[in-house]
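Note that this complex is displayed minus one protein chain, with the remaining chains in position.
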Amino acid sequence: MKFGLLVGLLVGLVGVLFCVSLGVGPAGLDPVTAFLGLIGIGNRAAELVMQEIRLPRAMLAILVGATLGLSGAVLQGYLRNPLADPGVLGIGASASLGAVLAIYTGLAALFPLALPLAAIGGALIAVSALLLLAGRHATPLMLILAGIAISSLATAFTSLALNLSPNPFAALEIVFWMLGSLTDRSMLHVWLSAPFIVLGCVLLFSLGRSLDALSLGPDVAASMGIRPDRVRLVAVLGTTSAVGAATAVSGTIGFVGLVVPHLLRPLVGSQPSRLLPVSALGGAAAVQAADIAVRVIAPGRDLKLGVLTAIVGAPFFLWLILEQRRRLV
Amino acid sequence: MWDVLRAETLILRMGMRLLAVAAVMGVCSVHVMAVPKRVVSMNLCTDQLAMLMADEGQLVSVSHLASDPASSVMVTQAQRYAVNHGLAEEIFVMAPDMVFAGTYTSRASVAMLKRLGFRVEQFEPASSFEDIEKHILRMGELLGRPQRAKELIAEFHRRLAEARGGEALKRPLSALHYANSYTSGAGTLAAEVVDAAGLRNLGSELGLTGTSRLPLETIIISNPDIIAGERLAGEAPALAYETFQHPALKAILGGEPMTGVADKYWVCGGPFTAEAVAILNAARRKVVGQAHP
Partner (left out) sequence: MTSLSVENLHVSLGGREIVQGVSFAAKGGEFIGLIGPNGSGKTTLLRALLGLIPSTGSISLNNVDLRTMAAKQRALNMSYVAQERDATWPLSVETVVSLGRTPHIAPMQQLKAVDRDAVEAAMREADVADMRERPITELSGGERSRVLIARALAQASSVMLADEPTSALDPAHQIRVTEIFSGLAANGRLVLMTCHDLSLAARFCTRLLLLSNGRLEADGPARQVLTAENLQRVYGVQAFFGEDEDKLVVVPRSATG
């Protein structure tokens, strides 16, 4: 009952933020014009602004945010590690590398699906390397060190690829790939990413009960009929599909997957399966809020989303590390 | 003190070569007004003005951008000169008696060259037609070619007069849309070009100054008659160009391409800037013609 209420509240929050997001923009449309434009009976310009610019932006904020929140919750549950998150583990940076290679070589222009697929490929390599480097029974510290190594390497290659591009703008776009943005994304980006994000999220949601069982350790989970190899496969495919596709269209947005599950965990009695839907909703709300904030705080400056999420998330991460240490001592 | 030490190190490294250069410079510092014989330009804008005005054999080297078709209108002429990349060492060994640079380009190199005693003449970016004339005149004086400068200014005036949209009663609205959704606001050369073509500039009307961001959303809602900018075909891809592919932009253009004004006509001011005026004026005539057949 309490869980239902929490889900209801979060759905409401995402809904409100979605509407606010649709209402915010440099064109300064009044709510009535904006609404009429959205449903396609206003003037042509308002219609274009609402349907082709703001709607895809708000939709992507939900898709990307839900992906980050959900994958963070799954990774924390699967690795039994509260410091896990697609950003910390270098999955986002590797997906960025894949996307960068697809875009700046011109492949994505010839074959648009190459963009999400390359990003998913990058994410897949990162997750495989992570499991190889740190293994299933790694301590939180080992996982994070492995994540830092993967992240640094992927970022270096991204930077190299952008520097080698003959396009003078490319080198500056490292900022987008490292800090993320939803500015002037279009419906094309929604169609390119949504199928992979939805597929990934469905896979991740299916892990709820397995993650609950895993909270008592892999052996006990297996004794309850959970198949560890299957859980790993689904977790890897789900995370890479959703995070890869999201990163391909938004760049890497840090800390959402880390902070959101952690904040919501006490509200669901720490149960991993219940954490999944609320983290997806919480992530969607967080990215929506950040994307509204960048437009309100610094209109016309194209502030990157990752700037805000890091300003909130990085101190939180430090606090979390201190908490971990306190628990170990 | 530190600078002196660094300069001395370099002197030691460069060895005898410097003595020869120092001798030349010694002569220069006595006869300041002497006509330079070995000129090097390290900035795209001074490259083009120098190529337009320098006497045979007077100009030794231009920057690599001068042979980039996206930025330079004088690609063919640039083939005749040595290429430099704005690096102090590179220019040092060319032993020029005059160096042209922009005020914002290669600051470290310019400072180094000045410390080594080279005569560096810096030019601000042109932000108006008046700037273009001033730059041409100054360049003419420095190169000892004042007559050539006067000819070029006359040519600029003539081409501008042909290209101008005149004081038309109807001045359509034009939005300049560059990569990364940037535009030119008031006080820029591009704004004056737009004005000369008989158009109103959206960036200026929205109170923007200099080169700044103009979100696609604002362009759409302002419903301009003309959207001008250019994405060169064949240019390497970058996110900066995605704005040109945006469905909202395509929709408001109604399937037509943007009015293409190549960067090379107005990134630097010169007589060729009149070409940008002509292109925009042609677009204006088309719009006005459609409105009043």
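Order of writing sets the labels: A and B. Residues in every chain begin at 1.
Simple rule for what comes next: contacts are C-beta pairs under 8 Å (C-beta built on N, C-alpha and C of every residue); 3 or more make two chains touch, one makes a residue touch a chain.
This structure is a prediction, so every number in the text was calculated from the model and none was measured.
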{"item": "Chains on display which the left-out chain touches in the complete complex", "value": "A"}
{"item": "Chain not shown: contacting residue from A:R44, A:R227 or A:R301", "value": "A:R227"}
{"item": "From A:R57, A:H189, A:R265 or A:R295, residue that would touch the chain that is not displayed", "value": "A:R265"}
{"item": "Contact set of subunit A toward the excluded chain (per top definition)", "value": "80, 206, 209, 212-213, 215-217, 219-220, 222-227, 265, 269-272"}
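Here is the rule we use: only the chains that are shown with their structure count from here on.
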{"item": "Subunit A and subunit B: spacing of chain centres that average the CA atoms, whole Å", "value": "42"}
{"item": "Sites on subunit A touched by subunit B in the complex", "value": "25-29, 44-46, 48-49, 52-54, 103-106, 108-109, 165-167, 169-170, 172-173, 176, 183-184, 186-188, 300-302"}
{"item": "Residue numbers on subunit B that touch subunit A, as the complex places them", "value": "179-181, 212-213, 215-218, 220-223, 235-243, 245-248, 251-252"}
